[in-house]
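Of the protein chains in this complex, all but one are displayed in their positions.
Let's turn to chain A:
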């Protein structure tokens, strides 16, 4: 349904995507994960045709994208952006109706089909209740649902989502991905399941809702497969430049990955390891950490006395690259004596929440 072969994109002389191949079938939700700057957004834009890749083939619904007009592409794939600039006062219905753009000719009026598609999309996304409100008055979660309704109104067999949950609270993250899941599993007006590829920042959310994951780093596919396999793949730790612990979420049973700071979860520093493991498996405390982390200040940690600890942390893991080093430097004070226990676990909360 969504397919790419050997996709290569260079922006400003820099290779952003390099030999990316993937395929997503109808009825399948595939998560695209990877560190910042991995090329996830670029890949989404290349697949929805708003960016011309320099190399490779793209396919949507059995047709080569290169041979399709913009309108034809937009009838095959809809894109849910991370956020929309909704600072003008369109009503929710008008915003959703924009999804019908690829079906309406210049002077053409929207017809009954369009109206039906818009209504059905609004109902499925749960925005029909405030169809006449201005989009400027909506909360972040409501806006995201409006954008999703717009994509549904496009009535495409394929769906691309670019970090749809990045700016949402945990409740709306789950609700949004549930909507995607439902669209993928059918049950829509047309009854057919969509093929969906979603760039998702949060590894645990991705693992929980997706059928498969694709790990993208430095513009290449580094790992691919079912969520547990990808999260357990050494390539993941390498891609993010951080060591991770893989557990199982006790509440929902999905894989749960926790980024470890240096010294945490590390056999050589047993005390911290115990705390880290305990924290990593405690789901409800995870949520609590998310609530609390707002007022916590990073700056306090790296003041002054981190130097000594940093050294033994450094050889703990084999990460030679920049990101790894930066992370280690940041948490220099972590293993420190007096407030050490508290500080260490708080930070663990914060990391896993991200």
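A few remarks follow.
Note that in this section a residue touches a chain if its C-beta (ideal position, glycine included) is under 8 Å from a C-beta of that chain, and two chains touch if they have at least 3 such contacts; residues count from 1.
What we mean here is this: contacts and distances are computed from a predicted model.
Look at the chain that isn't drawn here: its UniProt entry, checked against "CbaC protein", "Cytochrome c oxidase subunit 2", "Corrinoid ABC transporter permease" or "Methyltransferase type 11", names it "Corrinoid ABC transporter permease". In the complete complex, the hidden chain is touched by one of A:110, A:167 or A:247, namely A:110. Summarising the interface, chain A meets the missing chain with residues 45, 48-50, 69-71, 73-75, 77-79, 81, 84-90, 94, 98-99, 101-102, 104, 106-107, 109-110, 115, 136, 150, 154.
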